[in-house]
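This report refers to the structure that appears directly beneath it.
The chains shown are only part of the set, and none of them has been moved.
Order of writing sets the labels: A, B, C and D. Residues in every chain begin at 1.
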Amino acid sequence: MSDVEKALTLREVLEVVEGLYPPSTAQSWDQVGLVTGDLDQPVRRIHLAVDPTLDVIREARDADADLLLTHHPLLLRGVHAVATTTAKGAAVTDLVVGDVALYVAHTNADVAPQGVCAALAEACGLDASEPLTWSEGQPLGRVGDLPEAEPLHVLVERLAGRLPATAGGVRVSGPPGAMVRRVALLGGAGDDLFDAVRSSGADVYVTADLRHHPALEAREEARGAVPYLVDAGHWASEQVWLPMAERALLDALGEDATKVDTHISTVRTDPWTFVVGASEGGMP
Amino acid sequence: MSDVEKALTLREVLEVVEGLYPPSTAQSWDQVGLVTGDLDQPVRRIHLAVDPTLDVIREARDADADLLLTHHPLLLRGVHAVATTTAKGAAVTDLVVGDVALYVAHTNADVAPQGVCAALAEACGLDASEPLTWSEGQPLGRVGDLPEAEPLHVLVERLAGRLPATAGGVRVSGPPGAMVRRVALLGGAGDDLFDAVRSSGADVYVTADLRHHPALEAREEARGAVPYLVDAGHWASEQVWLPMAERALLDALGEDATKVDTHISTVRTDPWTFVVGASEGGMP
Amino acid sequence: MSDVEKALTLREVLEVVEGLYPPSTAQSWDQVGLVTGDLDQPVRRIHLAVDPTLDVIREARDADADLLLTHHPLLLRGVHAVATTTAKGAAVTDLVVGDVALYVAHTNADVAPQGVCAALAEACGLDASEPLTWSEGQPLGRVGDLPEAEPLHVLVERLAGRLPATAGGVRVSGPPGAMVRRVALLGGAGDDLFDAVRSSGADVYVTADLRHHPALEAREEARGAVPYLVDAGHWASEQVWLPMAERALLDALGEDATKVDTHISTVRTDPWTFVVGASEGGMP
Amino acid sequence: MSDVEKALTLREVLEVVEGLYPPSTAQSWDQVGLVTGDLDQPVRRIHLAVDPTLDVIREARDADADLLLTHHPLLLRGVHAVATTTAKGAAVTDLVVGDVALYVAHTNADVAPQGVCAALAEACGLDASEPLTWSEGQPLGRVGDLPEAEPLHVLVERLAGRLPATAGGVRVSGPPGAMVRRVALLGGAGDDLFDAVRSSGADVYVTADLRHHPALEAREEARGAVPYLVDAGHWASEQVWLPMAERALLDALGEDATKVDTHISTVRTDPWTFVVGASEGGMP
């Protein structure tokens, strides 16, 4: 980026972002869009991350970023104060003091052609896929067939190799050698789509953040057979979207792409640091 | 047990069970007590498990059990049918056809002196503990001090060694070498007690079924310091209670203990079979 | 039925039943369909009744029935247990132990061409009728004209003669000699359709289970004139449907009809045993 | 009443009425108190009835009544208009035009020492009784023992003889010859007190307005045995209170009793005119 070039404004950059991920395609309960910043401020450096944590904001400020683009909302629940006495308040304060605009693309990013589910489908090895179900007029999740059937553990190992590493790794419910071909998937927490997964005829459901009761009830309903479950980790299953979003944004900026630098956060916001006693080989 | 002895009735056995785990101490949203069976049926064999899954029921029937005592409710949400077309209906049908009475002690078992939290506190290495908070007049969770401070990884390794093994193992958020002494805990899903954990001054919170957002928000609020988090697995964190419950029941039966056989289920109802890419050593 | 014939499965029988009374035509608050049983079990004897009471279930088991088809749901409100300590639980247990599948056709049976309202219209003497009103896209109740006007008491006496006898008989609000021709009707409890009845221009409304306040308010709104009210008894007004349902089922089974026996319950589930002081002649 | 005496004001009469039936003892959902009239108007003639129907109001106006005291509210549900296009509006208009004050004592009259339940207990033949249950700090219903056990039909015949006659008579669920002694009762609609009735150890429950499902479920729960049910008719079970209320009012007025005339309405507001096919003898 040449210094003599006039910087883009936040208004100009967001027009492009919202062309890729229109806010009107977000679910009604969601909170997407601009959280901090001024539409007239210049944007020269763009930082991308899954979560707007304090460490991510620090990283963005250290990198002189003007815009932080995240998947998860900072203020999904409304706040009545932004004093530094709460972590959310401290995050807002850090952003405002650091002149970092925060912009959120959440459920609207899930459903876009260059969105979270598309990136996860690619990581699973699907060449083509269709919506798993619909909600408020938008496609939720994807389902598609692998080029050919393969053992469950092969699918999972390929996926794990394409996702960023986490302490907990990828958890699987099903026999490692069972052959699977039809894959349903939803990035992030997917425990309310089991009915759609069963209707889709999927052999395996790749999602994340599955708790004991929903997972066990889904396995009971399957009576031990398909669909098997893969919990890829909430953060990891969405982080794969960041490179795709970065490319999509630069493409969409066209000639203006030369006016901005983009960076993908290297902060791992999966909360887990280490595990004890996990079993790669599987349980009997 | 001598064949000539007269068997205890279900009514008599439940009187003893409810003395240990009074239904009136369950939370108002919970569904505890007798799910299938007849108070006049004889009880000679008692089976104990965390979850009343189809495999557990099959195991109980194969063992000629008359009473299956579980921690988790089978019908927490009301049902309008028990046809075998649903897994819940198939479970009820199997129990009724097999003459197996199902009895649930859930949140009332959490709070009892010989309950889930007491068993988990013991597994953590706490000699003494007090209630973490109160709800509807009942103590929720426990908090106490280890005999002396120790590195976080030492605590977790001891705990992992005392819990039944699972595919996912025990996940930890915090530096392995950080010294901890004050431990808060709640068996099962504990993501709504973070306020109480912070108030308790705990260095580490041992619980289970923590999802991405609550765990990450708790870590943000902690600004990277205490309280650290340990997710011991929902099933594992409650399975430790079964031997304690078995002992308590036999003790409470007194002379009648000779009239019953008790067995702890060997079915692992943690839904996960294997993991790929977990990191024992921890993430940087 | 020849013993050498292969029995129909429950799945096959229900396909025919649901062709006559599609579950999708039930009201959203209703609970229809299969309550107990397994779709693969054989069905040789079918029992029909209004209410699945303990006596009706005993009668079905004594008759070796495989399928009990009732109008009223057993579990309209969800249950969390089916232990024999409650009457509902005892009923479920009796059905499951006796291998009797219970299937409910309730508001979907009300609206069908060969349904409850059609049977009651026939009993009233109506040759033709149209929907009284609509709810959730389904016709509720019927309204039509008698071939010619007749005194109110003549209509009621004919109706009483065609319904099964009950202790309370048929109650009427209106002058015995008043001439009526247009008849609105709804089997079972009809106290929320008074607006539709008034709009329909009916001279008399035949329904059941009318309590003091709704009945009196309807009479006040009528200022003593039409529409008059006839309370035919909840059970009696629906029992007339059983023979029609039996015929419809056998017709729809076609050649397979020879593979099943059908029986209509002889248990009267109207709760009243006798009355004291009723006035056939009417009050001044 | 001498013409030269100064008439009591409505304010003075209501002070006495509210001493007998304090509005503060009504249930929170109820609507008791003054519905039409002016506290300064004179009151010379008082009319008592169960329901403020148009016929009852006509009777009161024809009798030159200044105050109509009823058990049932006229406007239990709020109204937004009193035009004569609705029956409720016509009733209000008739009262206001006729200078008839309407005063309602409903659930506060149920619970009073000289109230509806006390009158019904007397009609049942109980010498003494205690509250059946409590709601919002007030006693609901009564339960007590007959001087000695007697056949169910004897109890019902005595009761029917003491209540005003109605077309439907008194309906009974239970064997005519069964011996009963402990009687629970609630005037008017009593279908939400079955739990209390069971706890009370009553042999029979005398109430009214029982619909098919609650009555049948109560009989199922009783497995054919006690408590039996008696449905005495809503109006009849409350009309017995009117003479008691009249006496109580005159007693409480003391010397002022000479200044008022009181009349009990002769209009039967039970909505039913005649029945066809009722069975005095009972059903098999």
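In this text, a contact is a pair of C-beta atoms (placed from the backbone, for glycine too) under 8 Å apart; a residue touches a chain by one contact, two chains touch by 3 or more.
Small disclaimer: the values here were computed from a predicted structure and weren't measured.
Taken over the full complex in this file rather than the chains on view, the one protein sequence occurs as 6 copies, with 4 of them shown.
Basically, only the chains that are shown with their structure count from here on.
Considering the contact criterion stated above, no chain is in touch with chain B and with chain C alike. Using mean Cα coordinates as chain centres, the one most removed from chain B is D. Remark: chain A and chain B have CA centroids separated by 33 Å (rounded to whole angstrom). If you average the Cα atoms of chain B and of chain D, the two centres end up 54 Å apart.
Arrangement of the chains shown, judged by which pairs touch: a linear chain-to-chain path with two open ends.
This structure has the following touching chain pairs: A-B, B-C, C-D. Within the complex formed with chain B, the residues of chain A that make contact are 51, 53-55, 72, 86-88, 91, 153, 156-157, 160, 165-176, 188-189, 208-213, 215-221, 223, 229, 231, 234-235, 268-283. Those residues of chain C whose C-beta lies close enough to touch chain B in the complex are 31, 33-39, 73, 75-85, 89, 92-93, 96-97, 101.
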